[in-house]
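One protein chain is absent from this view; the other protein chains keep their places.
Showing chain A:
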Amino acid sequence: MRRTRAAAASAVTVSMLAAVTACGGGSSTDGGSNDSPKTLTYWASNQGPSIEADKKILTPELKKFEKDTGIKVKLEVIPWSDLLNRILAATTSGQGPDVLNIGNTWSASLQATGALLPWDAKNFDKIGGKDRFVESALGSAGATGSDPAAVPLYSMAYALYYNKKMFADAGISGPPATWDDLVADGKKISKDGKWALAAEGSNPSENIHHVFVLGKQHGADFFDADGKPDFTSDGAVAAVKQYVDLMAKDKVVAPGNAEYAQNQSLQDFAKDKTAMVLWQTAATTLEAHGMSDDEWGVAPVPVQSGSPGADTAVNSMVAGINLAVFKNTDNIDGALKFVKFMTSDAEQKTLNKTYGSIPPVTAAQEDPAFSTPALKVIRDTLAKSAAPLPQVPNESQFETAVGTAVKELFADAAAGRPVTTASVKEKLSEAQQQMPKK
């Protein structure tokens, strides 16, 4: 019996040690190694209409890379909802991919973990230099004042997609420029089972993007100058209330949207059930739902008054996907080569064309394919009136906490419960107190 106990004790000690060393893993191989130069693992985010579609799009490109360099790339496309968790798990265990996609709003949060390779001048030189990239895109690749934690890959911005036929049926001549116009037009459209605007009410990230833009339009930032959460300022409360009121008070958003989280908005839009949707690069998905390009138009996201543009109003976040390298990769040279390949002018054109996004590489933007009316709106927005989400380490917590608060407010609105300034403020205050104290 005593022997068993001793054996158990030593087993615990050994496995504890193993676990502890595994957790500390990565620190010994900081900066990566070249132990496995012939393969790379790449986690791509789900960009197209489905994971299968993404595999189909990316595989031929990866074959090109393999042909050029002899490095085989193992591709895994990860649904958006799982991506952050998977990255987090990989960070903790040290067992991650070599190269991965991250949402650009998470850059500063993930940078804080220290798991991603910093893009200093030396690393940028290996992929052709920092000045190849658009500045606003680099602005959402890490905290201000430090080397970016990732490299921009696809750039996007929000725009207002409108259904031309539904607008014509309601006797509306063009897309609204201000929120008041949107509500006025919306009231004309919202009847007989048709609705004016779509929202993904149960998707915290989607909520946060709209609320952030409205916050900017009300002069609020959600974080103060020191990077501390400031969710209950008058501007922030007004922004959240204005967004939820589109359903609660103005009744231009269908109550059913309160439970949407899986891009159902785009289906409703393509099926002529909803006339407008605020989206980033919806073209591919709309096509997949059977809607042809001439059936919809694109306009800038509305502002409070005046028009969007420099010095007037922010009307989008700088959206996009960044490409990062895990610091403890076993193929650091291959990983850098892969980033160089993916951000090369030719690949940038091919991939961004397919996904309907804008290349964050200046030279690639000149391709005429990015000057269609729809992409021109997005390009202009990115150049003139888009702001990056707060680049603070707590950004991802902010997305969840405030995004969930907005989800709950939408649920109240859908159930017909009153959404007041006080109830909005209370929810935001609860959200703020859930943020880590540091």
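Simple rule for what comes next: a contact is a pair of C-beta atoms (placed from the backbone, for glycine too) under 8 Å apart; a residue touches a chain by one contact, two chains touch by 3 or more; residues count from 1.
As a working rule, contacts and distances are computed from a predicted model.
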Protein name (UniProt record) of the chain left out of view, among "3-isopropylmalate dehydratase large subunit", "Phosphoribosylformylglycinamidine synthase subunit PurQ", "CoA transferase subunit A" or "Multiple sugar transport system permease protein": "Multiple sugar transport system permease protein"
Omitted-chain contact residue, chosen from A:Leu40, A:Ile102, A:Ala115 or A:Val314: A:Ala115
Among A:Pro60, A:Gly145 or A:Pro436, the residue in touch with the chain that has been omitted: A:Pro436
Options A:Thr39, A:Gln304, A:Gln397 or A:Ser423, residue touching the unrepresented chain: A:Gln397
Touch criterion as defined above, residue of A:Ser202, A:Thr281 or A:Thr329 at the omitted chain: A:Ser202
Of A:Asn34, A:Thr59 or A:Asn85, the one touching the omitted chain in the full complex: A:Asn85
Residues from chain A at the interface with the omitted partner, ascending: 3-4, 7-8, 11-12, 15-16, 19-20, 23-24, 26-27, 81, 85, 88, 91-92, 94, 109-110, 112-115, 201-202, 204, 255-256, 258-259, 261, 393, 396-397, 400-401, 403-404, 407-408, 410-412, 414-415, 429-430, 433-436, 438
